[in-house]
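A short worksheet on the structure shown next.
The complex appears here minus one protein chain, its other protein chains still in place.
And now, chain A:
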Amino acid sequence: MQAVGKKNKLKENGIQFLFKYGAIALLIIIILYFSSISEAFLTYANFTDILRSISIVTLLALGVTFTLVVGGFDLSVGSTMSLSTVVTASLMVWYEMPLWLVIILPILVGVLVGVLNSFLIVVLGIPDLLATLSMMYIVAGFHRTYTEGYSIYNNMPLTAGGTAPGQLSEAFLWIGQGRMLGLPVPVWIMLGMVLIAYVVLHHTRWGRVLYMTGGNAEAATLSGVNIRKVKFAAYVISGIFASMAGILFTARVGSGQIDAGAPMLMEAVAAVFVGYSVLGAGKPNAIGTFFGAAVIGILLNGLTILNLPYYAFDIIKGAVLVSALAVTYVYAKKRFTQTG
């Protein structure tokens, strides 16, 4: 009897440990492994590279984090990012708009997608996964229709004849390619956004309301929270983050690639779920999301150094997501059965 109890206890502690420190242990193992096989890995240059490469995914993932906090989900972030990418590029290349409009308008597009998502989910009551899945296709279709299937670049030929009048300006490209105080600008933007999201989620009244709405919508309602408004806000925030990711991507690559966001969805979702368990938070959180994006970024960077073919990366990303989900859900099941 007692021996069995001890064994169970050990197993329980094991799960607890894996949940709390699993992601960090994984990160350390990855770093140790890659630095042992490649000298190029553990260098300042490579680490700023990694941080720059995860900056876009992190923004996307922060948006997903907000929707998960309120108990929803947003699959449309990848498409929203693609739309924002081509809108940003087109505003400069096709319409020669000033920089401030080039930043504001794509963000408004993101807001619009968020509003439509919340309309489907909050007003019509469509389950979040299905609503945002549909939205993902609609938005993807829109952005391809808008560009007639072409990417947008400086001096591109136009279907109406002639070449595009505008250019991606130097000031704009600085957002994606410049450096400041020893770090690339996108890294500063990412760190700033992670900090803002962290403060909002963990140190403000709004964050409290967001978490409680996701934790127990009924109890939140009975405490006087209008959960419809809260969910609405979360999807709009998600749209804003996705469009910021799009702007950043355009500035980084220097052109408006179509379907830029599609492959990023998976990475963003994986980042959030890896972040779930960082230090035993047990819920979506801003620091964890950043951390999750870093784990994936480092893994992919190391695999690139190892010359793993690019097309095999999805296997790795998928495996990371599945492992993070497994740890999260096994732990959640434990937590519920424990207390009946």
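The rule we apply is simple: a residue touches a chain if its C-beta (ideal position, glycine included) is under 8 Å from a C-beta of that chain, and two chains touch if they have at least 3 such contacts; residues count from 1.
As a convention for this text, contacts and distances are computed from a predicted model.
Identify the UniProt protein name of the omitted chain, choosing among "Fe-S cluster assembly protein SufD", "Phosphonate C-P lyase system protein PhnK", "Sugar ABC transporter ATP-binding protein" or "Cytochrome b".
The missing chain's protein name, per its UniProt entry, is "Sugar ABC transporter ATP-binding protein".
Which residue among A:Leu191, A:Val225 or A:Ile316 touches the omitted chain?
Of these options, the touching residue for the absent chain is A:Val225.
Please pick, from A:Leu27, A:Val209, A:Val236 or A:Ala251, the residue that touches the omitted chain in the full complex.
The single option touching the absent chain is A:Val209.
Of the residues in chain A, which ones touch the absent chain?
203-209, 211-212, 215-216, 218-226, 282, 335, 339
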